[in-house]
Every structure is written in C-alpha cells, then in structure tokens.
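First the structure, then my questions, so here it is.
All protein chains of the complex are present and in place, except for one that has been dropped.
Chain naming follows the written order as A and B, and within any one chain the residues start at number 1.
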Amino acid sequence: MAEDMDKLYSERLKRYITANRNEKPDRVPIRPFAAEFTSKYAGFTSQEVTHDFEKAFEAVRKCAKDFSWDATVVNMIYVWSGLVDHFGQKYYKIPGIELDPNVGFQYFEPADEEGAFMKEDEYDELIDSPTEFLTNVWMPRISNNIVAPGQPNTYRNNMAWLKGGLSLMAYGGAIGGANEKLKSECGTVSCISGPIKAPFDILADKLRGFRQVSLDVYRQPDKVQKACEALMPYLYMNAKVASDPSKQVPVSVWLHRGTMFSKDMYERFFWPTLKEIIIKLWKEDGIQTIWYAEGNWDKWLKYTAQLPEKSIIYHSDKGDIFEVHKQVGEKFAISGGIPNDLLAFGTPQEVREYCKKVIQTVGKDGGYLMDASAIIQSDAKIENMRAMTEATLEYGIY
Amino acid sequence: MENIRPKAGEVIPWEIHEKEYEKILGDKELLKQQWQNIETIAFRFIWSILTDF
Partner (left out) sequence: MEENRAIYEALVKFNEKEVKRLVNKVKEEGGPLEDVMNQLQDALIEIGNRFEREECFVPDLIYSGVIMKEAVAILDPMSSYKSGASKGKVVLGTVYGDVHDIGKDLVAMLLANSGFEVIDLGTNVEPAKFVSAIKESGAKVVGLSCLLTISFKAIADTVKAIKEAGIRKSVSIMAGGAPVTELVVEKTGCDYYGKDAVSGVKFALSVYEK
C-alpha cells in the first residue's frame, strides 16, 4: 500500500514539475488552490480550520484524496490565528471572534493616516534599515503587546516575542509533518514553498495602506520608489530561505494592487523590483514562481512576457485565459481560469464543458494546470469540484 | 539608539557579534555557523509577520 502511494506520488510530482516547466506531462495535473472549500467539504467550521491547523491539514487531505488532486496547497488558510493571538496583530478579523465562525479570516486595513502602521514621514527610516524599522516601529503599532524601544518594557511585550517565535516554529514544524502526510496518505504534492510579495504591494497592504499609498505616489513619488527598492532584497531573501531546497516546488507571488495603477506608475513602482526578485530566484537559485495574477492582469501581459522562459507559472484569475495563452503560452506554463462564479452557480455539465474547452485550447500542448480562477472558498459546489476532476481525467490525457 | 542596519537574511550580523567576544580560544567558524543559522530563522520571523501573518 505504502509502495503504491509512493508510486502515485512520484507520478504526480513528475506530472506537476513537467507541467510547471511548460512541457507536456502524461496528463493535465489538477492543482487547486483551495481554502474554505476544504473545510466545508470536511465538515469543519472556518473557525476550526483557522485556529486549529491540524484540522486545516486534515481537511486538505480529505479533499486531495476524494478529488484526486495531484498537487495542492497544504493549507491555503495560511494565517494560523493562534499565532495572531500570541503575537497580538490587530489587523485581522478572525472567524469565531469578530466574524461569523463560518466566514474566513480577513485582513482589515487602516482607513486613514491616523491609523496607518507606517506614517507618511517615515519613508526614510524604512529605507535606511527595513528590518529595524519593522521591528522597532511597525511591530509596536500592529501588535497589542509589542513595546517600541525607548518605551517602558512590559511582561506582555517579552511574552509576545517569546510566544510569537515559538508559534512560528510550532506552525512551521507542523507544516513539514503535514507535507509528509499529504504525500504518504494521499500521494499528493504540496505545491508551493516560499512566499513573494511585490515590494509595492507590501508597502500598500501592510505598511502604508492602499488609501495612503494612493496619495504618496503623487505627494512623494521618489520616496515610494526608494522604499520599493529598499524592500526588494529582503523580500527576495524571505522567499529564498523558505523555498524548496530541492527546487522542485515553486514559490508563489500573490499579486495584489498592481492593476489599479496607471502604466507610468506600474512601470515606476511595481514592475522593476518585482521583476528583479523573480529573475534572481530563477537565474541564481533555479526557483520558479507561480505568478498568481489576482484580478485581471491582461493589460500588463507584455511586461510579464519579459520574464525569462519557464521562470513563472502564470495563474490566470479574472483575465482572459485564452488571451494569456496566446500571448505568453510559448514561454510559461499557465494555470487556473475556471471561473469561480461558474463553480458557485453553474451545473456540473457546464463546469465539465468549460474545463474541456480550457484543456483543449490552453492545455493542448501541455503546460497547463487545472485550477479555478480565484482561491476556492465555500461558495464552490461540491458536485462542481467533482466535475472539474472528472473533466481533467477524461479530457486531460495526452 | 543602536543602528545595526542588518542586511537581508540576518538580524544581528556576525560581523558585529564577532567583536563582542573578548577573545575566541577555539573554533571561530563553529561559532559563526551556529550564529548564522538562527539569524536566518529570526530574519524569517520578522519578515514572515510582514508577508504571511
């Protein structure tokens, strides 16, 4: 039995790697990014899977087994709210606390300068020493417990550092075990390793906030650009140290705000530093990146096309996956593109037809991985997820 | 306040810490290696709060 599972895993790993490298495997791999869908299917509340990571891993294993997933994320509900509880981050709304127990966790961004975790006049400090800025200035603002240097120390501050560190070790260790179980119990590949955020995105999301950055790009554009450049090496290293040492599993970039800005701003603030991270990972370290294009990134396809061949796997969300295939399909593997509204409201027959169409066009020469457009939450119907698997097994064989 | 300016991958660089020993009688490389292993994890802690948590 264990041997069978080993064989299954090896086949799937090969299928996954081959498709990622834009080559033709034996069959289109099924590689869903599934979050709250897994908890719905396994019968857990969102609170349970957010607060108890073992339940989250278990839910993924149940789906991986029942839907024959070749590769998947070991836990797409990536924020373990236990760590948030210990370290004291203020910016999450957690199911079972501020949110209904059946709704996924959400990031809550400060609406104005007063609430911003980094102030408009702090760019120089960030640029001068990013890690110290995060530790000394940013963390005291985002955590209920952390005290800034120079302020009277507290017991809670000491304990938050201790418990925060221990929490990350505990979670990291558990992920290692969960990857092993996903392999030995389901024969499924854990499909991503380190995370990348575009420097401009992290500035807009977690540091200044989108509304504040929208003003900064006009009021102090040089500082915004310098901040992105200063963050770049750190975000590169952050992805690299968490990546797969065997270089088989890609890292992923969770693209966010890049489509909301003009061409000039994309060219100046967003693209250069992100491009450099991805190219460094590929050329220096041999690590591929899943380009998770949340929203519609079609208008920036000509920029993405500048990346080295095979350096990314282009994940299409609300963009036109057929157009993506036309423009960059020669260079990169493509994943996703099965609309979430179809998975939520369509019939299994409609899902099958759509999957078939994507496989037979985007996937006709290999280099395609089956997945929904956006991360799959509890709105997806179980019978439609089943149809996605069946269609891939039926039409996806080369 | 102390200004360390750690580079990517470290939080208190070995080059700074090395000078804090009065003297090293044994294997310096061993000390360095152990120091840097945990440096990477600490770096990852700080930055993963920013990017993941």
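Methods note: contacts are C-beta pairs under 8 Å (C-beta built on N, C-alpha and C of every residue); 3 or more make two chains touch, one makes a residue touch a chain.
Owing to the predicted nature of the structure, the values given are computational and were not obtained by experimental measurement.
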item	value
Partner chains on view for the chain not depicted	A
Among A:143, A:193, A:340 or A:389, the residue in touch with the chain that has been omitted	A:340
Touching the absent chain when the full complex is considered, from A:219, A:283, A:302 or A:326	A:219
Hidden-chain contact residue, picked from the options A:261, A:332 or A:368	A:261
For chain A, the residues touching the chain missing from this view	36, 93, 98-100, 102-104, 106, 108-109, 111, 210-211, 213-215, 217-219, 260-262, 265, 295, 318, 339-342, 344-345, 374, 377-380
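Quick note on the criterion: only the chains that are shown with their structure count from here on.
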item	value
Interfacial residue positions of chain A with respect to chain B in the complex	78-80, 83-84, 87, 89, 128-129, 131-132, 134-136, 138-139, 142, 149-150, 164-165, 168-169, 195-197, 202, 206, 233-238, 241-242
Touch list for chain B against partner chain A, complex	1, 3-9, 11, 40-53
